[in-house]
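Below is the structure I would like to discuss, written out as structure tokens.
Showing just some of the chains, left in place.
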């Protein structure tokens, strides 16, 4: 636990080198939304109905943007080797990496989703709640899965097609259920089903993925 | 003329120059703004359609106009910085970005405030509104880029390039109202030829317009001074300056 | 009593066999100098010794990697973190106290640079930073892969002193180097992979 925090501290120090770092995913998310709006006819009512999917896709994108490089730097400068000869378990390192990604990218995105939703004409209410809860559960799943994918690419450079074929199918149900929950809520139906599914997925990922990722990372060395 | 210009262009003399000028700029800015806003908000007659809501114009239009002019200025400074590698122009870019960003934000804000009564909505995905929002992102991008570099000169040159390339957006914001059938009203005031606005509404607007330009100028001058001090902190004119300020 | 011993170790990269039947042991106060042409397999062997890579056959006995200091070809410096931050985060990774960090930097003449991001250091300065780790906490076994690469003469002599001091208080060293080792070292044994 403590070592997780220590790993995190390092990540944050690196991030802090970039004063505007934390702002960038937000700006990107905002830009995606604006682009969607730009693409459609000015003052189009359908925008509000598409909003949940728009926001989900935007969040997914913003998360993906930084993920693939998660471990690359540590491999290149030799830090990864140090992690594996150090006393602590590499799993905590992988977990810290994923966690830092969520804290620096996922969480801010969730917070921004509400104002953007309003901007797209969503009404505050059931639908909005479903959206936020869904994102709150979905973004960490992205960080975990994406982190695992990044570990794979670092570990087995010849992973080839394996990677996207492995990750995307697992990723898309998250997004589908996420925006599904919103539509259900908007339609006045009970949206707890998909939400529970996301929660289950998250707990599963949290218990397994950091460990799997650390195993994948080990591969970089033999 | 050129020699004078060149002397002014050197950081220390520019610093002294703006040290002398900027107080007066500020003073006249406040004066004009004060009168313009007072005249606009109290003396000018209410609009026959909009009633008193229209008075936001006295903040909105200057802010919006500045959001465009400042960006243009930044692009021009960028060109100068790249071609003549002029320290002054480089610091101007860094100074202009945040000022421009805040005026853009102000234009958006006042616009939204105005939009509620006029169009019955805070926000519409309208060409001009959206492009102005995009302009804000452009400014933020430049600020972000500038702060991402350690070496100030490298930062300035990068921002210069970005500002120049980004300038394509300015005409789109400006003429969006004419190119697309926009909710937003077309240019009536800020256009060449005969403006179509009654004098007692127009005069105060022009005055507050001039005032806010001066205000922006003041902010830019001061920021440029800071930027120069930061970049030249190892130069001896700075250390001399600081020691002078320590004496009294 | 041996600090480390390799018993009939085979090393391979991918499916290419590199080394076969490597056996040696390092006692307290010993220095083992691993020599060999480029590509002989020195670094690969060292990665086996520190437990980063499994030997194809045979086994390695002795101290755990927690009791070694290992400096490889790469310096493990995060380019955006300052020198001090880099060493400190390494300490927390190794569960060491960060008290000695500034002394270590001082000792290697990096004091003035401690607040510089690692990316702005020269090649040799980075190498020195990597070696500074040896001084942060005493550990019985040092494993150094080409420690002299990039070091200037002063740095080379300094490292010689440090190694001698370490051997003097019953430490052990395994080092690869193409150049002759600096300083007069009492108990050297050479393993030539050529």
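Labels for the chains are A, B and C, by order of writing; each one numbers its residues from 1.
Keep in mind that, in the parts below, a residue touches a chain if its C-beta (ideal position, glycine included) is under 8 Å from a C-beta of that chain, and two chains touch if they have at least 3 such contacts.
A quick note: this is a predicted structure, and the numbers were derived from the prediction, not measured.
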Per-label copy numbers for the whole complex, where each distinct chain appears once: A x2, B x1, C x2
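Here is the rule we use: only the chains that are shown with their structure count from here on.
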Graph class of chain-chain contacts, one of line, ring, star, complete, other: line
By mean Cα position, the chain sitting nearest the middle: A
Centroid comparison with subunit B (C-alpha atoms), farthest chain: C
Intercentroid distance (Cα basis), subunit C paired with subunit B, Å: 57
Whole-Å gap separating subunit A and subunit C, where each centre is the average of the chain's CA atoms: 38
Multi-partner residues of subunit B (at least 2 other chains): none
Contacts with 2+ other chains: residues of subunit C: 117
Residue ranges of subunit B touching subunit A (in the complex, touch as defined): 123-127, 130, 133-134, 137, 140-141, 143-144, 147-148, 180, 182-183
Of all residues in subunit A, those that touch subunit C in their complex: 3, 6-7, 9-10, 13-14, 17, 73-74, 77-79, 81-88, 221-222
In the complex with subunit B, residue positions of subunit A that touch it: 18-20, 23-24, 27, 30-31, 34, 37-38, 40, 42-44, 47, 119
